[in-house]
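Every protein chain but one is kept in place in this view of the complex.
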Amino acid sequence: MSSEEKLPGWREIPIAGVPYKPSTEYKTGDWKVYKPVINYEKCTKCMFCHTYCPDGAIKIREDGFPEPDYDFCKGCGICAEECPVKAIEMVKD
Amino acid sequence: MSEIRTLKDLAQKPDLLMSGHRLCAGCAAGIIARLALKATRGPTIVTNATGCLEVATTIFPYSSWKVPWIHNAFENAAATASGIEAAFRAMKRINKGPLAKYEHVDVMVFAGDGGTYDIGFQSLSGAFERGHDFLYILYDNEAYMNTGIQRSGSTPRCAWTTTSPAGTVIPGKREWKKPIARIAAEHEIPYVATASPAYPMDLVKKVRKGLEVEGPAFVHVLSPCTRGWRYPPEKTIKIAKLAVETCFFPLWEAEFKNGEIVYTLSAPSERIARKPELKKPIEEYLKLQGRFSHLFRPKRREDLINEIQQWVDREWKLILKRCGKL
Partner (left out) sequence: MAVKQIVMGLNGDEAVAYAIKQVDPDVVAAYPITPQTIIVERFSEYVANGEVHTEFVAVESEHSALSACVGAAAAGARAFTATAANGLALMWEILYIAASCRLPIVMAIVNRALSAPINIHCDHSDAMGARDSGWIQIFCENSQEAYDSTIQAWRIAEHPDVQLPVMVCLDGFVLSHTLENVMTLPNDIVKKFVGERKFVTVKNHFGKEVPLILDPENPITIGPLDLYDFYFEHKMQQIDAMGKAPKVIEEIGKEYGELSGRTYGLVHPYKLEDAEIAIVGLGSTMGTAKIVVDKLREKGVKAGLLRVRAFRPFPVRQIVENLKDKKAIGVLDRAASFGAYGGPLFNEVRNVFYDQDIRPLISNYIYGLGGRDMPPQRLMTIFEDLQKIAETRRIEKTVKYIGVRG
């Protein structure tokens, strides 16, 4: 059986091509080779990493510190490159 | 925009573009869309021209958009926006219809350079002329990236693309970049600005202003593309910043006020205007990008580098003049 046959049929999906799943159900985290690791001793909560992440993969914790969401982080390295205090290191995933 | 004064405030605003989209790692378009959406002020409808952002954020059955979003075609985003805006106006007029319940609905467009400079230019110019109340955000990655890096009216001179390859006779694209933002401003629409993902607060303020003015607004954002510009993904912000620091892409606003187009330099470019020695040579920008590598290897093409520098200087002077700095 081909994989297409396991997908819903035309009567089961919304009309007009309207998507029915949030993209958060699609994990882009496995694209990465290196992952960002934050050194919280250095972090000043400046928010550059969160702001510059193309994937919105740096969430803000309740304590105000940033935290990478590895489910979606593609490992581009922008956050590490732009962190003004070099608090982020890219390490092999 | 009192609620967003710092990056911390900005971080508090929820992301309206969800993770899980499939833009390349390090793609500036993702940063620009996230930031622009954080600048929204209330009910907003987005329309997106065909291109990388559209494709990568809505691969069926998935969508990354937390706002109502429609992609019509490549060349008609401004016309689609016209229709949405007209629908809202008509419903408000009789206080009937699904959008009538809103005090206001903002209409926001995202389109690439291909969808703006080239194939979409007619519909954009028409919508400007008609004066629809919408904000058009051009994310300019200087080529048709979605179809595999072909030249556009925005591609700078000498840049390699797959339809302006750097050959033994012709060194990349022959034409200069079209001054789209100035052309937009000449439509005498209320608000035009250039912006960069490297200056997020400036970008967010401009997007908000574009939403606030009544009538058409145009924000031109340079959008470095790791794949098409040929640089490692972590350099996206560096390169965006260098574009401003070399004055290749100066940041400014143009408002149509009392029958005049009033240009103002934005802070990052204003600093350079005040202290010209801060202006970096264009080479620093070019040498980081593989699309310009033929200017440096196998042989350094001083002639072409100079030519580009002269173009940058000329355009910068023109902007300084418009901004009353010369």
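So that you can tell them apart, the chains are marked A and B in the order they are listed, and the count of residues begins at 1 in each.
As a convention for this text, a contact is a pair of C-beta atoms (placed from the backbone, for glycine too) under 8 Å apart; a residue touches a chain by one contact, two chains touch by 3 or more.
As the structure is a computational prediction, the values presented were derived from the model and not from experiment.
A.B. asks: Of the residues B:L7, B:C24 or B:V105, which one touches the chain left out of the display?
C.D. replies: Looking across B:L7, B:C24 or B:V105, the contact with the absent chain belongs to B:V105.
A.B. asks: Of the listed residues B:S19, B:S63, B:S154 or B:S196, which contacts the missing chain in the full complex?
C.D. replies: B:S63
A.B. asks: So which of B:A11, B:I84, B:A159 or B:C323 would be touching the chain we can't see?
C.D. replies: B:I84
A.B. asks: Residues of chain A in contact with the chain that isn't shown?
C.D. replies: Residues touching the hidden chain, for chain A, are 3-4, 7-10, 13-23.
A.B. asks: In the whole complex, what residues of chain B lie against the chain that is missing from view?
C.D. replies: 42-45, 47, 54-55, 58-63, 65-73, 75-76, 78-84, 86-91, 93-94, 96-99, 102, 105, 122-123, 125-127, 129-130
What we mean here is this: only the chains that are shown with their structure count from here on.
A.B. asks: Taking each chain's centre as the mean position of its Cα atoms, how many Å separate chain A from chain B?
C.D. replies: Centres of chain A and chain B (C-alpha means) sit 24 Å apart.
A.B. asks: Show me the residue ranges of chain A that touch chain B in the complex, using the header's touch definition.
C.D. replies: Going by the criterion above, the answer is residues 13, 17, 19-28, 31-32, 45-48, 50-57, 60, 69, 71-72, 74-78, 80-82.
A.B. asks: Over in the complex, which chain B residues touch chain A? Could you list them?
C.D. replies: The touching residues are 6-8, 10-12, 15, 17-31, 34-35, 57-64, 197, 200, 226, 232-238.
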